[in-house]
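Below is one structure, written out as structure tokens; comments come after it.
With one protein chain held back, the other chains of the complex are shown just where they sit.
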Amino acid sequence: MGITPNLSVDIAGLKFKNPVMTASGTFGYGEEYSEFFDLNKLGAIVVKGLSAMPKQGNPTPRVVETPAGMLNAIGLQNIGVDAFIKEKLPFLRQFNTPVIANFFGDSVDEYVEAVEKLSSADGIHAIEMNISCPNKQAGWIIFGTDPKTMEHVVTAVRKTTKLPLIVKLSPNVTDIGFMAKVAENAGADAVSLINTITGMAVDIKKRRPILANNIGGLSGPAIKPVAVRMVWEVCKAVNIPVIGIGGIMNANDALEFLIAGARAVAVGTANFINPAVIVEIIEGLETFLKEEEFSDINQIIRSLKINS
Amino acid sequence: MGITPNLSVDIAGLKFKNPVMTASGTFGYGEEYSEFFDLNKLGAIVVKGLSAMPKQGNPTPRVVETPAGMLNAIGLQNIGVDAFIKEKLPFLRQFNTPVIANFFGDSVDEYVEAVEKLSSADGIHAIEMNISCPNKQAGWIIFGTDPKTMEHVVTAVRKTTKLPLIVKLSPNVTDIGFMAKVAENAGADAVSLINTITGMAVDIKKRRPILANNIGGLSGPAIKPVAVRMVWEVCKAVNIPVIGIGGIMNANDALEFLIAGARAVAVGTANFINPAVIVEIIEGLETFLKEEEFSDINQIIRSLKINS
Amino acid sequence: MKSSRSALSNKYFKADVIGNISLNEHVKLLSLSPLSVVKIPEPGQFFMLQAGSTYDPLLKRPFSIFGYEDNMLKFLYRIRGKGTQAIAGLKNGDTINLIGPLGNCYPEPQGDFIAVAGGIGIASLLPFLKRFKNRAYFFCGARNKKELVMFNETRVLSKEVFIATDDGSEGQKGFVTEILNDSLLVTRYSLPIYACGPNPMLKELAGIAADKGIKCYVSLEEHMACGVGACLGCVIKTVSGYKRVCKEGSVFDIKDIIWE
Partner (left out) sequence: MKSSRSALSNKYFKADVIGNISLNEHVKLLSLSPLSVVKIPEPGQFFMLQAGSTYDPLLKRPFSIFGYEDNMLKFLYRIRGKGTQAIAGLKNGDTINLIGPLGNCYPEPQGDFIAVAGGIGIASLLPFLKRFKNRAYFFCGARNKKELVMFNETRVLSKEVFIATDDGSEGQKGFVTEILNDSLLVTRYSLPIYACGPNPMLKELAGIAADKGIKCYVSLEEHMACGVGACLGCVIKTVSGYKRVCKEGSVFDIKDIIWE
């Protein structure tokens, strides 16, 4: 019981000191939370979604709380890859923590352009591809909800970069296991899931959607059961590592994902409620392993026994 | 302000005294809740899902609470259509409230068989078809998640009955508007949505899914934003009436659905927390209409103004 | 979740908290004063209690009626997860709503009987002992002395009290079913058994009852959503198929139960 259990995991050739990362868009570019804890403690930092060009985002309201969750429609506001590399990456390079650049585009070309820029930068260890955004060249269909469109864009990105490529799956699909398989076949080194579930909240007095963007993405504890189920389905469908995301608020939640098959987890909305929650989760994992007498986190990953 | 506003709505040729019904599976066959309020007050009673033959259902645990929601895996336990007609329907006929028989099958034939029996019974005003169940004749694919399978079974049921046919859509799909359209084209008189979202909860000590069935359906306030969004999408896609379901706990929640386009709503999980919640919701709708100075509920149905 | 008056009835009602005291580290006693007329509960019945005032926790929680005198309802409960934590936080003057009385009740015993409580199972059995004063041989199991609650009350109400604790800090060391199994009350007098407690204890009892051919009624627990028989969430397997613990139970004849 005295021995410190191993928390490190390998994903796509990278070693993470522990399996807990930040979820894109909930941790800025890391600076904001460095006041609250030592970013060296993180398994990885996944930064706010980047595009080739800066993006303004949506008008407000951009966020609204819902029961045990929140909707957001930030509209992917970001400073663009160039400014990120110049202004934010130097800060992140100080830490002994892998940096994962989340990125997106509204056309295949824009994805490729973003990746080209990211690939030549120093200090980016992996890239995470957000495909939950519309394709302006194909009637604004969401990349991540159509297998063909998704295959196309993942293939294009794969060709462009040697960086470990994580494809972040959308939950707004019929068969997420199949979508994961498509990503795997198109060259993804890992998949992460879930992104937010599309939702809406209505102001009944004004009889308008509360969010300026009408619809938004649901995150937080409310979606955890859906996320765990999807992670489990994806783990059965693919051979590449899976990063579990969705409503993780504490170590026990993280353990649900790990046991269901995730090699690592990312924590999003919980950061807003407790800016140092990730530190607590990492500590909690260690405590759990000790109490249950495991010496290595890899012993519990994918250890789920199915009821028959 | 003194005048009582009209709450009645028409769906598929039926008149409902108000737009609030029970959601299938959360109100038994009505008896249990008749101790708590006068069932005459209901817009309609939708009974627990029926199959041609009785069904045992799943082992326990069948329910588990999640943040602002619950997962259930009852396994569609029911007494079968025959016993329902003989033992339960006479009780329901006492009330001046339309009875909607929810039903399902695990093959097209079983759907048809159930509908044949239901169609000849006295006192059933409409039928609601649960398509969120697997097709044993097609690799256990869920009827409601595959357009072809769904079209086939809805068409078969449509041919079998003259009763108003409501198709209850599964939310576990990429494009629910499209699925609604398929149901409409196959002859549905109305659609209802959403059924539960598939989820999972893990017992981290036992490293097993908590539900004996491993996965279950998420319901309750947690899913409301997703349900409202889907109802809105479906209302844009079809011309038949839409019944909104998912996380409705009070009149304000019901109003979100009505404003988004639902002609009526059904209340599920909320019954468990407050056995007379539907009475409160009906009263709350009336109060809202008075306060906002509407004389008819139909004035607010589908009155959503979209932010541009 | 406030409720309008028109939604209330004699089985769904509001009550003011008039006491919520700790009996030990984990167990509290909640006293409620209903704001309207309530159906009188029978020993073995239960209520669904509101836990917290938001959607998390969402569902009501089932608790056996522990006391019902002078239009006051009492519940004895053990703090487990977030629902019981919310209830433990109730203060005098708070109002909650509840559903009940629900479920069946312990059948009336003919003559003397054995009552077996494991842990918080005492909550369900104490009103039964009270109803049939001085007719019970009461067997009580607990982890340790500290966890034994209602010690004096049961002594006054029973013919005799037998205690077993896991660590021997009170009564005999071991499981309550062990002392029961050896008791003359069972082996010689074949008194009927009424029991409430954790499942492993009840399973043991099922064996004893079958072995000795004596009647045994047990109050079962299952995860519940509605508490009124509507959701089919709380079933247990019996020789005649699944039965709802909240409706056909929670008290069952132990010989009907099929244990997993």
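As written, the chains take the letters A, B and C, and residue 1 is the first residue of each chain.
Methods note: a contact is a pair of C-beta atoms (placed from the backbone, for glycine too) under 8 Å apart; a residue touches a chain by one contact, two chains touch by 3 or more.
Keep in mind that this is a model prediction, so the values were computed, not measured.
A.B. asks: Quick one: say which of A:Pro147, A:Gly177 or A:Pro275 touches the chain that got left out.
C.D. replies: Counting the whole complex, the residue in contact with the absent chain is A:Pro275.
A.B. asks: Would you indicate which residue among A:Pro5, A:Gly25 or A:Gly43 is in contact with the undisplayed chain?
C.D. replies: Only one listed residue reaches the unshown chain, and that is A:Gly25.
A.B. asks: In the full complex, which residues of chain B touch the absent chain?
C.D. replies: Residues 67-68, 221 of chain B touch the chain that is not shown.
A.B. asks: So that we can see where the missing chain sits, which residues of chain C does it touch?
C.D. replies: 52, 54-57, 82, 86, 91
A.B. asks: Provide the residue numbers of chain A that touch the chain removed from this figure.
C.D. replies: Looking at chain A, the ones touching the missing chain are residues 25-28, 32-33, 35-37, 48, 56-57, 59-65, 67-70, 72, 74, 77, 220-222, 249-250, 269, 271-277, 279-280, 283.
Methods note: only the chains that are shown with their structure count from here on.
A.B. asks: Using each chain's Cα centroid, which is most distant from the centroid of chain C?
C.D. replies: Comparing chain centres, A lies farthest from chain C.
A.B. asks: Would you mind checking which chain's mean C-alpha position lies nearest the centre of all protein C-alpha atoms?
C.D. replies: Closest chain centre to the overall C-alpha centroid: B.
A.B. asks: Starting from the mean Cα coordinates of chain A and chain C, work out the distance between those two points in Å.
C.D. replies: Going by mean C-alpha positions, chain A sits 46 Å from chain C.
A.B. asks: Could you state the distance in Å from the CA-based centre of chain B to that of chain C?
C.D. replies: Going by mean C-alpha positions, chain B sits 35 Å from chain C.
A.B. asks: Of all the residues in chain B, which ones touch at least 2 other chains?
C.D. replies: Each of 67-69, 220-222 in chain B touches at least two other chains.
A.B. asks: Hunt down the residues of chain C that sit against at least two other chains at once, touch-wise.
C.D. replies: Residues 55-56 of chain C each touch two or more of the other chains.
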